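I have a structure here, written as structure tokens, and I will follow up with some questions on it.
Complex shown without one protein chain; remaining protein chains in place.
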Amino acid sequence: MHVPDGFINAPVSAVTGVVAAGAIAVSLRGARRELDEKTAPLAGLVAAFIFAVQMLNFPVAAGTSGHLLGGALAAILVGPYTGVLCVSVVLLMQGILFADGGLTALGVNITDMAITTTVVAYVLFRALVKVLPRTRRSVTAASFVAALVSVPAAALVFTAIYALGGTTDVPIGKVLTAMVGVHILIGIGEAAITALTVGAVIAVRPDLVHGARGLTAPLKLRVGGELVDAPAAAPAAARAGSTRKVWGFGIVTALLLAGFVSFYASASPDGLEKVAHDKGIDTKTTQHASSDSPLADYSVKDVGDARLAGGLAGVIGVGATVAVGSGVFWAVRRRRTNSAPERTPETV
Amino acid sequence: MNVPSLEVSGLAFAYPDGHQALFGVDLTVARGERVALLGPNGAGKTTLVLHLNGILEGGAGSVQVAGLPVAKKNLAEIRRRVGIVFQDPDDQLFMPTVREDVAFGPAASGMRGAELEERVMGALAQVGMAEYADRPPHHLSFGQRRRVAVATVLSMSPEILVLDEPSSNLDPASRRELADVLRGLDVTVLMVTHDLPYALELCGRSVILSDGVIAADGATVDVLSDGALMRAHRLELPFGFDPSSTVAPLGGASA
Partner (left out) sequence: MGAGHSHRLYRHGHSPVHELPPHCKLAAVFLFVVVVVSTPREAMWAFALYAVLLALVAGAARIPAGYLLKRLLIEIPFVAFAVLMPFVVPGEQVHVLGLPLSVNGLWGAWNVLAKGTLGVAASVILASTTELRALLLGLQRLKLPPLLVQIASFMIRYGDVITDEMRRMSIARRSRGFEARGVRSWGVLAKSAGALFIRSYERGERVHLAMVSRGYAGSMPVIDEVTATRAQWTRAAALPVAALAVCLLGWTL
């Protein structure tokens, strides 16, 4: 579901833009760490694959058909970082080349369809693979569950974004029921296709399934007639990798929380918002306070001041996004140029 | 100059999984020579090719390109000197337009501006594709893509051009056009091929790589006429093709 322009208000679009920019920046670093100089061709080809496979129609019944969204599949096949990059690039290109999904809604679309699906699916998948016995069937089962949950999770995040910044106050309960309900159905299809596809890849090239790495039986040493596990290679490097990963996810979570909490704070009906309305537009607090609570924008009767304030806040919000986004990218680019290529084994 | 374009000696290599592909290859290619590298599937041809520009290394033996040993510290220069044209032109042409693709190699070595432009147009003119410079590769026919792929390495002014199955998937006209292009080039050529008539047409000399060693090395017409040798290495001429009765090969530039 590609969200168009005007669906989510400007400030929330801006916040999701920052979230998306941050997550992409983290993923660029992560992907480069995993794939090194191969990142561009491999991620590009996987993005082309996702793009193509979204056109593959799976007939359901009576002439209807569904197709793959691909977030969970990308995460399991190529890992969360490359997965986020691939799906984001697909969304970016669909927005610019096919006018599919609004330009101002790009942050919403990426947060929703690239980040949420990939991260949720990957975390769940790895957790399940850890718990289940080490067989190919477990990988398939884990793919199924991961993909199944990832789609309604995206619907949930969309509903949350809509609750914060939807331009029409459709009762959130209704939106939630409808979105999650429909997406559980879609999720079942997505899950079946994802699991079957992962199963097909793992049967031929198990080494290509990123999420199934480490599933091969550990090397054994024959010591005095007994088989013992060979010591794992380079545990120190592995630790470093996972700390960085935690750090990366931490940032994303922090950004998410920062965005959401601040909007919830301003959402209380008789809080900052009323103050803003009373005081007019000539103070900075006002511009921030009424920046758009879920309620403010819809009260058609008090246009005037609060509305102007909201608009200004929107513009400021977008400006901030651009500033923060370019700051993040600038920092990442600087770091990348002087960081030596390194490879750390995958551990999560 | 007496330094050969390519000198491979005692090259042996095993893949990390233990499978050994090369068992001591010795091969010298003089400057300006055109040599066909023949051999059955699985003989180690691709493995040998990937050693020529240092993508694979770490086994025994040595490779020298115009006197420069293939080693980590020389890799940039080696890759400029050895131009490999891979079998699938879609793999080779990865940039959005023909011009950018041909420019990739020289630009990677730091060339810019007018000099780069001149190099690109020169290479495209050599393969007869100059008017397609601004087209995206996927709008070209297969034969045109193959020729552009040759241009992408010609633009680096290589010491030696290595072609992997240059005639595969080409229709007869494109096949002949490519032969004309290759014949017109003033560059050393090593051509990996299963297309024996093409080898005869273009290369005065042929070597057979079989089971990881050079099993035969001689004038192409002699190699192809030796029925026992051909059978021993699973090489077969097309039906009705008799190399000894063919008009003297046009590619006689070799020794």
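Per-chain numbering from 1; labels A and B assigned in written order.
Heads up, the rule we're going with is that a contact is a pair of C-beta atoms (placed from the backbone, for glycine too) under 8 Å apart; a residue touches a chain by one contact, two chains touch by 3 or more.
Remember, it's a predicted structure, so these values are computed and weren't measured experimentally.
Trainee: In the whole complex, not just what's shown, which of A:16, A:39 or A:159 touches the removed chain?
Mentor: In the complete complex, the chain left out is touched by residue A:39.
Trainee: Given that one chain is not shown, which residue among B:64, B:126, B:152 or B:167 touches it?
Mentor: With B:64, B:126, B:152 or B:167 as choices, the missing chain is touched by B:152.
Trainee: Please output the residues of chain A touching the missing chain, sorted low to high.
Mentor: Looking at chain A, the ones touching the missing chain are residues 1-2, 4-7, 9-10, 13, 24-25, 28, 31-32, 36-49, 51-61, 65, 67-68, 77, 85-86, 88-90, 92-100, 102-105, 167-171, 174, 192-193, 196-201, 203-205, 208, 298, 300, 303, 307-308, 311, 314-315, 318, 326, 329-330, 332-333, 336, 341.
Trainee: What residues on chain B make contact with the chain left out of this view?
Mentor: 50, 53, 55, 76, 79-80, 82-84, 86, 88, 90-92, 94-97, 100, 103-105, 107-109, 116, 136-138, 152-153, 156
In this section, only the chains that are shown with their structure count from here on.
Trainee: Just give me the whole-number Å value for how far the CA centre of chain A lies from that of chain B.
Mentor: Taking the mean C-alpha position of each chain, the two centres sit 45 Å apart.
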